[in-house]
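Working notes, beginning with the structure itself.
Removed from the display is one protein chain of the complex; every other protein chain stays in position.
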Amino acid sequence: MSDSQNNNPYPPDGKSRDTYEKTRFEDKHLHEVHSSLLREKEEPSENFSPMPLIFVGLFMVLAFWSGIYLVWYSGDFGPFHYDETAKPGEAIDDTPREVDMLALGRRVYSQNCVACHQSNGRGISGVYPSLVNVDWVQDNPEMLVKVMLSGLAGPIEVNGSPYNNAMTPFGRLSDQQIAAVLTFIRTDDSFENDSYEVTPELVAEVREQYGSRTDPWTQPELEEIHGPITGGWSPSNGNSSSNDENDDSGDGEAAETEES
Amino acid sequence: MSATPSIVSTLSPTQSAGDPIRAKLSEVDESMRNAAILFLASAVLWLMAGTVFALIAAIKMTNPSFLGDHEWLTFGRIRTAHLNAMIYGWGNNAIFAIAPWLMGRLARTRIRHISILYTAGIFWNIGVTIGIFGILRGDMIGVEWLEMPAYITPLIAISYGLIGVWVIIAFRWRQSGHVYVTQWYLLAAFFWLPWLYTVAQIMLVFEPASGVVQSLTNWWFAHNVLGLWLTPAAVGAAYYFIPKVLGRPIHSYYLSVVGFWSLALFYNWAGVHHLIGGPVPAWVISAGTVASVMMVIPVIVTAINHHLTVVGLHNEGWRSPTIRFVVFGAINYTLASLFGSAMALRSVNEVTHFTHFTVGHAHHGVYAFFTMIMFGSIYYMMPRLVKREWPSAFLIQVHWWMCSLGIVLMVFALQVGGWIQGLQLNAIDEDGTVKYTFMEVVRNTVPWLWIRSISGFMIMIGHIAFAINVFWMLLPVSKSSSKSGPTLLTKETAES
Partner (left out) sequence: MAWTHYIIVGFAFASLFFVLAAFALYWAYRNGQLNELEDGAKTIFDDEEPMGQVTDQFPSKKDETSSTKKNHE
């Protein structure tokens, strides 16, 4: 009997038997305890073991670590801060990143242009004009932007060969994307045009002027504004009425690309 | 609407004339029988369908041209069909069979108006069938874990609602004073799932959020279906079956309260760790990481309770199929959760993201933990429902060995292979270029994927054995096999 009293779960450690018995120990409990002891010898005492201390310690460490991690790797809790290594209180560097126009242009080209002009830019003879080393691409960028924004239709002549097809407008692309893809086909080595870059500012300007136009351009219309398409155009000898003031941004290397 | 008060009054056992206040366990079993058998039978059928889908998908990983000219069986559809058949077909049906039964038993109250549960079950399965069919047809929604087409959402939602309400009714009119920990888990799960499902349906399907909010919602939903639906159901079941079968109270009951509330607190946040490296505000991901790591607390607490209850009685695992499956599941709950916490760390996630490691982890959680506990629960529940012994101990052995060895092999192959894959994907040469081309890395995973297919085949054999046993048991002809002594039903057979 003394043995079973030691195993007795009531009262738990730290409480004196007297107060315990007064407040909570009833016949019902006594009966339960004894019946369960009779049925099973070693069950009860295990039932009241607290959590091992080592786990309490572990949970403390976890909570501590979590707090530090949350403060230290949260980019100052800014909604637009994606770099978790930015330290709290540190000024976030949100100056715009330099965009590699060639890389962007290559991506825009491969997503929008390859269906007709092909991935090598050579088009399909007689159906889709080539973009490699052709007069159109080397001509006035303003004209190319117009073609990009509103499309091109009707008979045209590229490097002397006739085409009669329609190009869809790409006005949905951003100024930067249009500038990038034009820069790509005009300056990338694989296109052999050896011309100069097109800036987003130029695209924005043309879009403001002509962006509402929905009909595709035709070659006679473009030649009326920009003069004959020869590829021999440059800002310095420009034949357009409007390009003098807006194309100063073109590089100096434009001068070298006159002859092709 | 005069019928309403009468229905409500029939729900309350105290008001039915002549009923004892506390229903006997055998009466609870009896009241739940038809609906539970419907859910179980459909769960097993879905399990078989999902296994076939899984095997086809696994073979396609090593032989891409396998069944390649059947549009319906292309990888994108068959893998998705596998996932949905397993989660909504097998997993949910198993929970719908076990949870109301457990709730009724613990609340000491009979499940009333079982025909409503039965009808809901039929509609649920019609909904899932149309959903899987829709996926195979190509109607799927491009949101992971929510691919079933939108036109079945009402069907699924309404039938789920009825089932959930029935569980809550069983709880509401409980005749036992104490709410056992299993009831906490089940009740919470039956509130959490509709919450998850509604928010996900609204924000992803009917009024889709734009941009990064969409993927945040997606992973919040997908991870929580595992963590706040499958996990509480299986952990709750383990909390019942381990002490029940062993005849020994849970090791430290008050710890289970800690475990429950810390799960409720932390799990909800953890899903975001799927978006580590994505264009999500840094603090959101950090919060997800912290919550995933804090999940160690409920996991360890649950592990203490589950494993220390078994200590000293391991031999029962050889005698009782329920203990064998449930303890296997409980061990893997501990392992899979600790792995999961580790995988949420940014430095580990760098390696495991986009590799087979994640796939292995998903199977560790849903199969080695959840499904194995469901198997164990079914082994306990079925004899009590149909009052008949399992027809074949041999088939149970086949089921056990094939499934346990199969899943261990699968998790091992996918996690080791996936880890190597991740290291190779990240490897950089001295001159700063990648060390392995993408195709080299892919080729190096092929042997591991073969092991996965083999383990999947083993699991399928196990499932076939299980299905034969279940349907054999349901057939009346198997009565003859019970004569050799329905060992675990002595009392009930003596009474009936």
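Lettered A and B in written order, each chain numbered from 1.
Methods note: contacts are C-beta pairs under 8 Å (C-beta built on N, C-alpha and C of every residue); 3 or more make two chains touch, one makes a residue touch a chain.
Fair warning: this is a prediction, and the values are worked out from it, not measured in the lab.
Trainee: So which of B:Trp195, B:Phe354 or B:Phe438 would be touching the chain we can't see?
Mentor: With B:Trp195, B:Phe354 or B:Phe438 as choices, the missing chain is touched by B:Trp195.
Trainee: Taking the full complex into account, find the residue in B:Ala393, B:Ala427, B:Val446 or B:Leu475 that is in contact with the omitted chain.
Mentor: Within the whole complex, the residue contacting the unshown chain is B:Ala393.
Trainee: Taking the full complex into account, find the residue in B:Ile122, B:Val257, B:Ala427 or B:Val446 that is in contact with the omitted chain.
Mentor: Checking the options B:Ile122, B:Val257, B:Ala427 or B:Val446, the one contacting the hidden chain is B:Val257.
Trainee: Where the complex has a chain not shown, which of B:Gly161, B:Gly247 or B:Pro279 is the residue touching it?
Mentor: Within the whole complex, the residue contacting the unshown chain is B:Gly247.
Trainee: Take the complete complex as the reference. Which residues in subunit B touch the chain that isn't displayed?
Mentor: Interface residues of subunit B facing the absent chain: 24-26, 106, 176-182, 191, 195, 199, 203, 207, 209-211, 213, 240, 243-250, 253-254, 257, 261, 264, 313, 316, 319-323, 379-380, 389-393, 396, 481, 484-488, 490-492.
One rule holds for everything that comes next: only the chains that are shown with their structure count from here on.
Trainee: Provide the C-alpha centroid distance between subunit A and subunit B, rounded to the nearest whole angstrom.
Mentor: Distance between chain centres: 36 Å.
Trainee: Would you mind writing out the residues of subunit A in touch with subunit B in their complex?
Mentor: Listed in rising order, the residues are 40, 43, 46-52, 55, 58-59, 62-63, 65-66, 69-70, 73-75, 77-84, 86.
Trainee: Under the touch definition given earlier, write down the residues of subunit B that touch subunit A in their complex.
Mentor: Touching subunit A: residues 247-249, 251-253, 255, 279-283, 285-287, 289-290, 293-294, 296-297, 300-301, 304, 308, 346 of subunit B.
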